[in-house]
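Worksheet: one structure, shown below.
One protein chain omitted, others in place.
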Amino acid sequence: MPQTDQVPHRFSKHGFSLEKAIRFFFASNAGLTIVILLLIIAFLLKEGLGFFPGYRRELQVYRIAGLEFVDLSRSNLSAHEQLASVLNRAYFAEINGLCTRELKRSQEAAALFNAFSDRSSATRELLVSNLGAGAEAHPDLLATLRKNHAASIHQALAALPATPHLTSAERADLLQSIATRDVTATDDPPLVASLAQQYAAAQQQQSVPLARLRETIDAFEAAGADLSVLVSDMTATVTATKEAIQNADILNKGRASLLAAAGHAKDPATRERLLTDARRSLAANPDIDAPMQALMLHKPVCCAAHTALRQACATILEQLPPTLSQPEAQRLLRAARSATGPFLANLANTPQRISEWRHDQPVPLSAAIGSFLTGKDWVTGGEWQDFYGILPLLVGSLMISLVALCLAIPAGVGAAIYINQFASLMEQAIVKPVIEFIQAVPSVVLGFIGILVFGSVLRDISQLDALAWVPGFPIEERLNIFTAGCLLALMSIPTIFSLAEDALNNVPAAYAEASDALGASRLQTSFRVIIPAAFSGILAAVLLGLGRVIGETMVVLLVAGNRIKIPDFSSGIGAFLQPSHTLTGIIAQELGEVPLGSVHYQALFVVGILLFAIVLGINATAHQFISRPRN
Amino acid sequence: MYNPESLIRKGLPKGHIKDRLVRFSLGLVTYLIVIIAALLFFKIIKDGAPVLLTTKAPYVDLGFLLDKNETLHVFHDARGQRHQLAASKYSAYVKDHAGEPIYNERTFSYSGGGIIGPIVGTVLLTVGSMVLALFFGVSAAIYLSEYAKQSPFIHAVRLAILNLAGIPSIVFGLFGFSVFVLAVPVITSTPSERTLLTVPLFIGKAVLSFQGWNSSLLAGCATLACMILPVIITASEESLRAVPQGFRDAALAMGATRWQTIRTCVLPFSIPGILTSSLLAITRVAGETAPIMFTAAVAAKDDLPWQSLANPFDLLSSQVQALPYHIYTLAARIPASEFTQRAQYGSVFVFLMIVASLSFGSMLLRAKLRSKLKW
Partner (left out) sequence: MVTDLTNQAAAPPAAIQIANLSFAYHAKPALRDITLDLPTHQITALIGTSGSGKSTLLRCCNRINERIAGAHITAGSIHIHGIDINRPDIDLQELRRRVGMVFQKYNPFPKSIFENVVFSLRLSGVRKRSELDEAAERALHAAALWGEVKDRLDTSALGLSGGQQQRLCIARAIASQPDILLMDEPCAALDPIATLKIEELLHQLKQQFTIIIATHNMAQATRCADHTAFLYLGKLIEFAPTIQLFNTPHHPQTLAYVTGSFG
């Protein structure tokens, strides 16, 4: 049958059709995922990229206003203060160590009394307020209040802390005196007071042979006075300059936006008004040269102060006793000694840095980027100077992840091996749903448990005398890297478990059969054939678990302790028991409080970009392992 | 020729002790996880259940579930009696007992009343985001499983899904904040100062202003939907692919169009699977805090979302309370004490029960589905 162009074959379709529209609809929904991903990247970059120029300007202001100059001296001053504090702690550790018995007795008696007062204070205050002069309380009311108070005293006496260092006679005496105490009495019970006196006397007695150490420390502290005065003088000057520059920046910005608005305005009257406003806000460029010159005059004084301080410190530190008798004091003394070298070296080279410092040295963009990536300080909202250094956050995130993985890998992979290779069907039916259930527990609930239960339990455990040998014990903060790591481990176990179990399950049954036929025992089959064959899958499981851990927010926000500081590694593994902050936590904590578009706001988006890149990199690596052909 | 007697084992099998040891330690690790999980649930149930459950009928403290969240006032009256009253009852008390002194008054934020606000907010957020995610996600999955052939577009879609699935929830929070809160277009006659762009619509004074939806229910739902989209797509595609190819071939062979085939022979059989896996997605959406912190959630709110609204659409643009955010507030912002325990453990208990029943339901459904659908 001849075909003409005008009459299409009945099987062919042209132009618009419903089918095509439906297909297009579904395709566009699939494309939505790409759009979302691109939007995420685009908006993170849009909000974040302005950070580096903005931060550069802040660093520039930091320099031209002279804050950087002051910080040269200020850093030495704070190092000096720290060193003095360590020495003081060593001194008191020595004294307290020498009169431990008196200290403990005094502390226990006071603790007992405080516990009693806490528990009975509510009823007592109520009673006292009705007894006071002018209070015309009804006798019945007073009787009720007295009865209530007596009951609460009775309750409080029933649950008081132990006092191992008091004799039972002393304890009985103390209990007697607090039970029969007048409700209006405010002074301490006699035993508490006398024990405190005994302690003070013992301290006094022990400090006599240490008088020389005391003098040395006092001399050391006094040596910093000159520099301290100098720094606080300069601080006032440079802060004023900085404020002037910042105000000018704000005015300039406002003027620029007024001018831009004027350019777009169609109505001549409006334009005129905007231009007038802009002219009025024309900022007088702040005078930075005069204060800077004044500041530069300080240069020789500063140098001199540093040299003097260095000489004073060097001689004073030589007079420290070689050893102290108490272990804690000895540890602190050693810490002070080891800090002395760098401190003196810094003091020595500061004069040169001071004289070389120039306020008009440019701040390149790379300096801002470098300061972000390698900065050890994340200081925001301070009066002095904001710094956006990612290191404390990154280190915190990595340390928490390390703890979490150290716990979750053995647990998750071990459980996967057990369930896949050795468990009975019955065991599988119990364990698998439980682990699946852990996965469903929202992270905020885990954080809640961490903050209200786990942290305190951990602290109580760490205070056991039997565990005193563990580095970092007893812990100072109940919310720390380790606490957060434990909870994150619990969170990532389901991920690691189920993916590792899948990987083990996907190993062809023929491998196990062949291995058995070759005379392998069950254990040999598992560990020599199946687990190696599933290895890349297990590795992927671990990596995906790591991605989940690094990206987790609520647990670390609640439980990590939120102290923005690189943990002190000098205490070795105890560094893991210090609080920390994280990449995710800082965003969650600060985004709600920063002004839109500020450098701080942008910094949080850059942290988001970094987080995005890290997690995506980890996941991409994991998927490489999953998709890699098995050989 | 070897000695056949060597087949006979002397004593215990070789490596017997090692075998036992390895099994034991692996088992120990496994059951340690189970025990820790059990302890965790036990602790929450032990401290949380007494808040919600009572010994008298109806055995549930409806007040905790149905009252609004308020500040808790703790004080002693002149008779030395201690009272714990939520703010509204406290003011009623003060009115009733005018002139009587009150002692030792202390207040605890967020600790009084009930949690109806957070519950309702979480339900609204979950329903809203699941509606969005299911609509777009199932459509995308239909394309991937029914229409798609190998092409650069499909490759890009799959890559995007894979990457979206791995993005940390806080980054979704940043994304939702910068896009839905600050940048998406709205139609308004008075564009805000921070608008990125305005497009005149030539209908009265209305303009299309790219100024975002502010922190609102809609912004929160959209953010959560984006987050859960890859999960929904993957699960739906799996359910769609589980429908045997024969069904499609048969329908197509009878002259049905693609869409007719999908509508009559594919979707109906995959819907149970899609819904089952959506239940799991719901637990995730309901439990997330980080994405809604800046996009929808508010710590304290006097009214329920739909109360005191000028028009029903304002519901979408109002902020809501949410259970996970409420728990975050209770855990992070108020110190633990005997008076806050009720609110803290009660909320966590309710939240965990909701999540647990969803996840348990999904597990049951999945098991049922597996035994029922066999083709």
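Each chain gets a letter, A and B, in the order it is written, and its residues are counted from 1.
In the analysis below, a contact is a pair of C-beta atoms (placed from the backbone, for glycine too) under 8 Å apart; a residue touches a chain by one contact, two chains touch by 3 or more.
Keep in mind the model is a prediction, meaning the values are calculated, not measured.
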Full-complex contact with the absent chain, from A:Ala514, A:Ile573 or A:Ala613: A:Ala514
Given B:Ser6, B:Thr55, B:Thr190 or B:Ser371, the one touching the chain that is not displayed: B:Ser6
In chain B, positions touching the absent partner: 1-2, 4-9, 13-14
Chain A residues touching the omitted chain (full complex): 508, 510-521, 524, 528-529, 532-533, 630-631
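The criterion applied here is as follows: only the chains that are shown with their structure count from here on.
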Distance between the centres, which are taken as Cα means, of chain B and chain A, whole angstrom: 27
In the complex with chain A, residue positions of chain B that touch it: 13-15, 18-19, 22-23, 25-27, 29-34, 36-38, 40, 43-44, 76, 78-80, 82, 103-104, 136, 139-140, 142-144, 146-148, 153-154, 156-157, 160-175, 177-179, 182-183, 194, 226, 229-230, 233, 257-259, 280, 283-284, 286-290, 293-294, 324-325, 327-328, 330-332, 336, 344, 348, 351-352, 355-356, 358-360, 363
Chain B-touching residues of chain A, taken from the complex the two chains share: 18-19, 22-23, 25-27, 29-34, 36-37, 39-40, 43-44, 46-47, 122-123, 125-126, 129, 141, 144-145, 148, 410-411, 414-415, 417-419, 422-423, 430-431, 433-438, 440-445, 447-449, 451-453, 490, 493, 497, 521-524, 544, 547, 550-554, 557-558, 584, 587-588, 591-592, 596, 604-605, 608, 611-612, 615-616, 618-619, 623
